[in-house]
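Some chains omitted; the rest stay in position.
Chain naming follows the written order as A, B and C, and within any one chain the residues start at number 1.
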Amino acid sequence: MTATVTATAGRPARPPEMNVFLGLLGIALVFEVLGWIFIGQSFVFNLQRLQIIILQVSIVGIIAVGVTQVIITGGIDLSSGSVVGATAMIAMSFAQVSDNARAVYPALTDLPVIVPIAVALLCGLLAGAANGALIAYTKIPPFIATLGMMVAARGISKWYTKGQPVSFPTDSYAAIGAGLNPVLLFIVIAVLFHLALNYTLYGKHTYAIGSNAEAARISGIKVERHLVMVYAIAGMLAGTAALILSSKNLTAQAGMGVMYELDAIAMAVIGGVSLAGGRGSILGTALGMLIFGVIISGFTFLRIDAYYQEMIKGVIIVVAVVADVARQKRRARMV
Amino acid sequence: ENIGVSMALFDDNFLTVLRNGMTDYAGTLEGVDVQVEDAGNDVGKQLDQVKNFIASGVDAIVVNPVDTSATQAISDAAAAAGVPLVYVNREPVNVDSLPDNQAFVASNEKDSGTLETLEVCRLLKEAGKTEANILVIMGELSNQAAVVRTQDIHDVIATPDCAFMKIVDQQTSNWNRDQAANLMTNWLSSGVAFDAVIANNDESAIGAIQSMKAAGIDMASVVVGGVDATQDALAAMAAGDLDVTVFQDAAGQGQGALDAALKLARGEAVEQKVYIPFQLVTPANMADFMAKN
Amino acid sequence: MSDIILETRGLTKRYGGVHALEDANFTLRRGEHIAVVGDNGAGKSTFVRQITAVEQRTAGEVFFDGQAVNFAGPLEARESGIETVFQNLALADDLDVPSNLYLGREIIKFNLGPFSILDRKAMRVATQKALDTTAVRIPNLSNPIRNMSGGQRQCVAIARAAAFASKLIIMDEPTAALGVQETGQVENIIRGLKARGVPLILISHNLRQVFDLVDRIVVFRRGRIVASLRREETDGNDIVSYITGVKGGEGARA
């Protein structure tokens, strides 16, 4: 008599990213159909539109890549938008041309482009490392640490030039964010971090900490050091975003990046990253980002009254996550 | 003397010039101490700041109202404490019932959008258009200046003279250059045909210009208007990209307000209503404004 | 009134491709105490989760107290008289012992709907009494549960189920974390339930305990019920051979 083996290894479940991808297709389809009905043209089959769909979200997308890792560790980063603002101001002030009567540092104009790049990365890194150190060593909730940084960094950006915008960058600085460069940079960053999260020690430890920080610590992961690294990298990515944003717009202003943090978080969560930590992927976040891009372009495409757009956007954020949660629950329950 | 100043918000380019005009001027005066607060575009916070000033015993208060219809409560608070008050830049709703020790130095926001749109209308006519499509880029929808300036555009178009203009779409950029640039690219990708872009502020106009240039559009064929006459805007005008903007003497307003506040604090008489007009800026007269904002 | 308090027919639960429970046919009579044994991952807890509606079953039927039931959730199961001590103790870590014992059925001094005033003193006194039956020593009842040892937590959960026992009690490995003395006490509680005629399903890896306490032993193996034996007609070695798969065929009716 032998016992029957009924419990077989499960076939790999459909990855959650698939759901997000289907959601993206669905939303695009809706705009496509409405487009033919109301505007009489295609939404999707328009090269220029496809470009702007990605272009307009790729800067926040870069932030979202950093935020994704932070959320996977079980944390959150509310400071990224403000860090973008402060970093843009500071970096841009080292990228001004000499024939600008009001340069922030008249003695430091026409510097090689590497200077503002280094400044931006460093500023972002420092802000992120400060977040990480606070969270890791004082054990205060990430929500609070990064809220404090959010307020403080916005203060810095307003104080830096007493609110004056910083404009007139050198040509080489202006080239960073020109054309489709933001998209290319996003893709490079996303691929790098996809690899890092899936195939390296860095990724494994990031997921482990988000899943059970105590277990990770007992198992010998240097949780504190790792958290500082994760937040520092997220800050550096915010710095990168500031670089591209100010270059693309040829100006840096104290109000830059307001609300970017919430958009970035929403992108990640729509892409299936769990706010409880331990679960999520860069691929999901990228898809969440594209959903944002499609929505923004779709609104303008359909000439929806600006007054309705925010309401609809709020609803779409919620519906996207509701749909994802529902699908995952159904899958877990039945199959 | 101690003067408390509550600004509507700090991260606004125009108000920054006004604020700096005020503080720079205070620096040249003996014994005048100016404390500037940021109301963060929050009417509630602004009222509380005024009360904090009163509690700290300042000699006079300057308010740049977040919302001109919220000035009644502010006037009441200052009047109750007997502290002189001067409104700056935005005309308060209770302008006709101000107590004796209150005054205002302001511009009429209705003028800015009207001047801008009229000039765009003129330029389009000059170019021989009999039908013109307009794209409107609004500022933040919750902001009063955006609401008024947008209304101005509609009002001007409603006049028979400019009725040949037709708004094909109006969207918001939240005052923001990046969002305006994305917005314009989205419009371009939809194949919207247009002859002019009227923006609520220069930043938005510049964003639209950057996108149009990236798309290879000849800027001579499009009329673009903004408001503020910022340095960036004047540079864009010099490059032939921006056609119209509107100047407001921010620094002058700041100085004037501070002067009025000081006089009130010393019990001297002041003119209660000082209107500072908006001025149209075009390539023809832009040189006059280069050093101003 | 039927003699059968609980019956399952073809109860099945799959998680993705994992067949955690397959076609379980199980019967419990009034007053009867049954033990469920089986290897780790055999599906015992899964079985309990389906009966108490913590999860929704994939297939099959459950009859309770003579009626086909389809509880929407554990609350309904409990309201119709099934008390359960779950394997992963369902306690609120930040609350103290009385709050946990009375969670969801607080004693009220003054009824104001959701804003009814609690009778904290009455709950405290009753809690002390309920705990005395388990002989567990908890120095300070007002300490949050978070700070209790594994055994102390377990005793709170058991005291709760026993105090509110009605038609059926299910205990999933209730003594796994308990010391010698507390285990003895819990066994006494179970004997008390037997005397009061409250039917019981006891999941346990401790065969000594099983043979001491229950009338019938049901063996799970790889998601299936492979044996259902009266205590008298079997012995430890026999049960172990079913558990390990040495004995046992296609499945049995429990």
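The criterion applied here is as follows: a residue touches a chain if its C-beta (ideal position, glycine included) is under 8 Å from a C-beta of that chain, and two chains touch if they have at least 3 such contacts.
Computed from a predicted model, the values in this text were never measured in an experiment.
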| item | value |
| --- | --- |
| Copies of each displayed chain within the entire complex, written as a formula | A x2, B x1, C x2 |
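By our rule, only the chains that are shown with their structure count from here on.
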| item | value |
| --- | --- |
| Chain occupying the middle, per Cα centroid | A |
| From subunit C, the most remote chain by mean C-alpha position | B |
| Interchain centroid distance [CA atoms averaged], subunit A/subunit B, Å | 33 |
| Subunit B and subunit C, separation of their C-alpha mean positions in angstrom | 71 |
| Rounded Å distance, subunit A centre to subunit C centre (Cα mean) | 47 |
| Subunit A partner contacts - residues on subunit B that touch it in the complex | 10-13, 15-16, 19-20, 38, 138, 141, 168-172, 175-178, 181-183, 185-191, 203, 206-207, 210, 214-215, 230-232, 235 |
| Of subunit A, residues touching subunit B in the complex | 39, 41, 46, 48-49, 51-52, 55-56, 59, 102, 157-158, 162-165, 167-168, 178-179, 245, 248-251, 253-256, 296-297, 300-301, 303, 306-307, 309 |
